[in-house]
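Take a look at this one; I'll ask things after.
Every protein chain but one is kept in place in this view of the complex.
Order of writing sets the labels: A and B. Residues in every chain begin at 1.
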């Protein structure tokens, strides 16, 4: 039968195919496509594993876990690209992950959830705190570029130092957001779960009377997570190596591929999780996955890669190209505007999807930028 | 007596005067001013007719109807200017209609309504959904310009294709907002009316016990609407033909005239309706007219004109001049910031009017831009 699990099983075949393609020199387009397809089920299984573990841990820790292992894909792709010196691919991937999570993942969740439920609710205090944290991340990404553009003859060095210090501040803030959500104000994040009725809890496999079975699952799924993480690294290497050559054969710019295509692959896990739980009306978890994932990219993955570039002697800074900045800024603007009241409906989902579509069209028509294509 | 109706009757005299001026070559300044004055009562009567019909249709459909026939003026002026190849006049008129509705019309409504009522309320969910839709429209207007400015050597063609695709997305979104407000979530839009007390309904001519008389009115006022629409087309032709020459005689730039003066004429209907109902404390209808009108300009009139330019082989795109973009962006920013809580007072109206004033001053001092003056 052609259900989701069978499709994913079939896609696993692309792991050996992509590796064979690499060694047998089947051409970069083949290796690019097969390694991309191989990452999809790996990321999806990481998502499934994470959701299973999240059930035991509760929506707060579960949401964090979802975001962490969803973003492991981005982190691995970023490190591989950074190590290959493809700084623009790293930045495009960061940009694309943020707008993909905020617009595509959250948009699809609100749209599909909204088709089934007229109005869906989630914790407004959490949504607004996340919105403010995303604003901080945008500010941090904006400043190095703004310094660069509003001055003449600023040294490359100064932008690098500025980026390093800003990265350290962002990682500290990220640590504090975890402290906030898991210790001092965890009750805000648990509220969504607490509101569920007993029968809903049971339906969502959240019934508190079967902890033993879940403990088994935790260990089982943790193993799956680890195995998938390793395979993703390998496949990322193939993906990044072939990205430039393959995309130029497809008639696409590397910018479009980096911002739109790669993150769709990398975000498959968040996508699956967020949409599934949105359709079960668990919007707290759904929004937590989408926004939490963007936050982690902006406050942890991006600054981590800046500092990794410092260690690896690669000139990675936060000086994004201006159109990427425009894209992230407007994505955060409209996502905050839609999420900060703690309510959603299908039209709000549509607006996010439309914003993603027009950004995608703009990236498609944006001419090749030096150094990335 | 010098009341509103008599003034409008007197202004109707300018219809034959402006036409005579055209054929007798009285000079472009005369024709410009008289055709502008002739449009005012036509647009105002369209407003009156619309309000009468809206009473029967309810505030949701009524608000839409108001916005549609108020914006018929802009659509007609836009088509006439597009056909004459005056692309910058079209863009200036779109810019001016959006900021005029959001700042001048909504500002005056909140200010005058707020002088009479200490606090006025309207549906916050509707206000926030509209705010998000306006954000999407700003993003769509921003992207073609951003692509143009963040790349070197982008083909004119690419901007045109980009604009065409974005226009199609916007028109689809516009259709979905109508589906939302009139079908799936119409109860949100009807809430404002439902809260009115019976005596208020009677005072506002909204009493449900006189449907027969109103049905007569619907047909009567529909005829008025049709006649006014035709006359506006004619007068728009005169207005657009004489705009450049007339405004340079007045010592104004065509940019100022296009952004500030023309939309005041075109928005007379929304103006009259929104302010009148605000002073009757029907803020749901008032805000619906002002914001709905801006939304229709941004999500329907502007993309419609882009596609019309494609059909007419005129190079109409969404690549606005950067200062127009700044104006629209800040207008949407402050209008959203003021409207999204569903409450208003006279100070908030003042802030919108002040924003309009400083924008007007800035457009007055903005030097002539090539191609528009």
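Convention: contacts are C-beta pairs under 8 Å (C-beta built on N, C-alpha and C of every residue); 3 or more make two chains touch, one makes a residue touch a chain.
Keep in mind it's a predicted model, so treat the numbers as computed, not measured.
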{"item": "Residue of A:84, A:112 or A:146 in touch with the missing chain, whole complex considered", "value": "A:146"}
{"item": "Residue among B:155, B:250 or B:326 that touches the chain left out of view", "value": "B:326"}
{"item": "Selected from A:8, A:26, A:117 or A:180 as touching the chain missing from the view", "value": "A:180"}
{"item": "Chain B, residues in touch with the chain not shown (by the definition above)", "value": "118, 321-323, 326, 330, 333-334, 337-338, 341, 343, 345-348, 350-351, 354-355, 357-359, 361-362, 365-367, 369"}
{"item": "Residues in chain A touching the chain absent from view", "value": "124-125, 128-129, 131-133, 135-136, 138-140, 142-144, 146-147, 149-155, 158-159, 161-162, 165-166, 169-170, 172-173, 176-177, 180, 184-185, 336, 340"}
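The definition used in the following text is that only the chains that are shown with their structure count from here on.
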{"item": "Euclidean distance of C-alpha centroids - chain A vs chain B, Å", "value": "40"}
